[in-house]
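A single protein chain has been omitted from the complex, and every remaining protein chain is retained in its original position.
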Amino acid sequence: MNIGFIGLGIMGSPMAANLVRADHTVVGYDVSAERLAALAAIGGKTASSIAETVAGADVVITMLPDSPQVEEVAFAGDGLLAHAKPGLLYIDTSTIRPETSRKVAQAAAARDVHALDAPVSGGERGAVDGTLSIMVGGRAEDFEAARQVLSHVGTTIVHVGPYGAGQTVKAANQLVVGGIYGLVAEAIVLLEASGVDPGPGLDVLAGGLAGSRILELKRHSMIKREFTPGFRIDLHHKDMGIATAAAREAGVSLPLTGMVAQLIAAARAQGHGGLDHSALLKVIERINS
Amino acid sequence: MNIGFIGLGIMGSPMAANLVRADHTVVGYDVSAERLAALAAIGGKTASSIAETVAGADVVITMLPDSPQVEEVAFAGDGLLAHAKPGLLYIDTSTIRPETSRKVAQAAAARDVHALDAPVSGGERGAVDGTLSIMVGGRAEDFEAARQVLSHVGTTIVHVGPYGAGQTVKAANQLVVGGIYGLVAEAIVLLEASGVDPGPGLDVLAGGLAGSRILELKRHSMIKREFTPGFRIDLHHKDMGIATAAAREAGVSLPLTGMVAQLIAAARAQGHGGLDHSALLKVIERINS
Amino acid sequence: MNIGFIGLGIMGSPMAANLVRADHTVVGYDVSAERLAALAAIGGKTASSIAETVAGADVVITMLPDSPQVEEVAFAGDGLLAHAKPGLLYIDTSTIRPETSRKVAQAAAARDVHALDAPVSGGERGAVDGTLSIMVGGRAEDFEAARQVLSHVGTTIVHVGPYGAGQTVKAANQLVVGGIYGLVAEAIVLLEASGVDPGPGLDVLAGGLAGSRILELKRHSMIKREFTPGFRIDLHHKDMGIATAAAREAGVSLPLTGMVAQLIAAARAQGHGGLDHSALLKVIERINS
Partner (left out) sequence: MNIGFIGLGIMGSPMAANLVRADHTVVGYDVSAERLAALAAIGGKTASSIAETVAGADVVITMLPDSPQVEEVAFAGDGLLAHAKPGLLYIDTSTIRPETSRKVAQAAAARDVHALDAPVSGGERGAVDGTLSIMVGGRAEDFEAARQVLSHVGTTIVHVGPYGAGQTVKAANQLVVGGIYGLVAEAIVLLEASGVDPGPGLDVLAGGLAGSRILELKRHSMIKREFTPGFRIDLHHKDMGIATAAAREAGVSLPLTGMVAQLIAAARAQGHGGLDHSALLKVIERINS
């Protein structure tokens, strides 16, 4: 299958590589010549424009930083929709606003381009290993058409609803993840301030109803204050912006989400944007010292 | 071993029964004659006063509603400490303020009574099955002495630190549990308000970094709005009072904990005190309708 | 002086009328023919396009609903900047994002148009009476040039800083106003739930360090649950969106502001968008019933 791939960053590059390894013809595009060279070195092709990337593609995948970049790639005069052939399957794996995904998908549909929003979770590790979780919004038949391609980049691939639903689920995921980090951080601060070694305490929590993937994977590094990413605060801050915007768009008030967004904004304001999101612990500590 | 057991309610009664089944001599005490009769019916003995309960005991276990009852039982003129023989092992499995546990343990130590605070989690189900998690605060040698007895009521039995540490860990457990319920509730509300079926969405969350015991066990019942306890809002409200008091005592500010406490207080104010704590979802819904 | 006035809604219409009364030549523009007729009826002129409104103007004033409308009017191919003559003084009295005001002002400066962001407070009453408070951002010399015109629509006219500063001060104003309403609402709910008549209680608060304009003006209507606007929840919701976006743009975490935004979003989700912002009391009540 001919796959155009736009956006070869930390996530996009290993995803494209996994598609090359699966014997697809992958035509990559990125603003960085270096990244293009890296794709070429492992057997991918490269394009010098979006038009060229899209030209002969059956499927185009994008992995871009945020909503404005997706809009630019989709809507620019020389962009994706302007050059897409009818029937193109367009899978956007970026994490962006549900509202933007819906807008792009509707504009695509008007040109007979089949769009899916398919944000991923699992981080750089999951992208390299091809074990991402992928939350897909869009039409059921387009999801079926995309499943085989996506199976080379992820292991959990779920159709969660109509246009934008992938983004909404990703937003829900990020608010829960951010919130659990905050709660675990408060538990650690409470234990330590009370003179209790958090190690055995969090072991008990991990084994009961308070248990979570985060407690399982991150409690030891959090107690040791090791905050190497992982998933950076800067990205989680972007994602909480999406979650609060999605809530606003949906007309709902989410008090815990609102506070988690402020705590992650604080982590960034304190200069921890480049640390792992478990560094929310540093915010709760700083509030108390 | 001769075990005195004070407080034969929903939790205490099955715990005492498990000790009877393990061939201990259990002398029970409760204000309710009915509960005493139930213990006698399965082979336990009964006492008509705290003094009588404590008289020949090697170990006394209490399971009481809250701090004032523990203080009353421990400190009353005809109470536990007044009648304890030197060397008694006193295990309080109530969930109360860490500060109260420390006060009781110190007063006990002055009379050569060895106190442990040993709050449990796992609910009525765990009490019946003998599979509670038990967080124990106190001296290491007293913990070792208690381990065999506790093994008949729980499966995870961890020494988490000095006097009061069991309560602090329990408080940390409850703030994390309450918080995750709140986050899952906000995720459901966001998904539904956005026109996304929460079923597949929460399935994805459950399988990734957002995963938790609560998502695993409770997401289906929450989506169906089934809130049969389980663990009642009223009790979780009591526990959040302990958590916020423990934070205050330890001199720390815990913003998410503070908000979770208010949300659970709202559930109670809305008349849901008798529902399962997953009914926090009703609070987030009511904020939005 | 020749003044173009774009946006003749609830606020813009009485502001334009006050300028007509002050013997300025006012050329109004709006999408509504009815509003144009109303301006003509009191001696204003009307235009049928932005180009015509701007053509002979020394000053153009806009009063528009939100950022997108301001961008549209300023940047459209047949918009304000396309037709402005060099040296035009452009005063935007809309409440929008500081970021948008800066963008408009910079684009204006590039065409020798002198832009000021000049959001107002004081509501419809203040617009009718010409007693608005006006917070002006932009260059000092442009502020001086605008002062005389603004004196016909407002009484407190303050230059608060560079481009965008007017909007930032307005955002700060709205977060404080929303927050005080929330605090007064919580005070009323606490008093009533405690069996205390809030009347004399709030009288004492109003007379001491807790005193505020809001307590002074609104405590009686809040206690009586009279929520006729005044200033609608819908508009305050829009303004809290601006305040949280401004905080994000400035890179700061504002926990109370974040929560106030969620409470006002709740008022809207509960269907109170058309009530006065003092109806935040209904949110605090609903949380508790």
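Which chain is which? They are A, B and C, in the order written, and residues in each are numbered from 1.
One rule holds for everything that comes next: contacts are C-beta pairs under 8 Å (C-beta built on N, C-alpha and C of every residue); 3 or more make two chains touch, one makes a residue touch a chain.
As the structure is a prediction and not an experimental result, all values here were calculated from the model.
The hidden chain makes contact, of the residues C:Ala16, C:Ala127 or C:Ala171, with C:Ala171. The residue touching the chain not shown here, chosen from B:Met1, B:Ala51 or B:Ala269, is B:Ala269. The omitted chain makes contact with chain C at the following residues, 98, 121-122, 133, 135, 137, 156, 158-162, 164-165, 168-169, 171-173, 175-177, 179-180, 182-184, 186-187, 189-191, 193-197, 200-201, 203-205, 207-214, 217, 243, 246-247, 249-257, 259-260, 263, 284, 287-288.
Listed by residue number, the positions of chain B touching the unshown chain are 241, 244, 247-248, 251-255, 258-259, 261-263, 265-266, 268-269. Mapped onto chain A, the interface with the missing chain covers residues 255, 266, 269-270, 283, 286-289.
By our rule, only the chains that are shown with their structure count from here on.
A rotation of 180 degrees, rounded to a multiple of 5, brings the CA atoms of chain B into register with those of chain C. Of all residue numbers used where chain A meets chain B, over half belong to both copies. The two sides are thus made of the same residues. We define each chain's centre as the mean of its Cα atoms; on that basis chain A and chain C are separated by 37 Å. Centre-to-centre separation between chain A and chain B, using Cα means, comes to 39 Å. Shared interface positions of chain A, defined as residues touching 2 or more other chains, are 247, 251-255, 259, 263.
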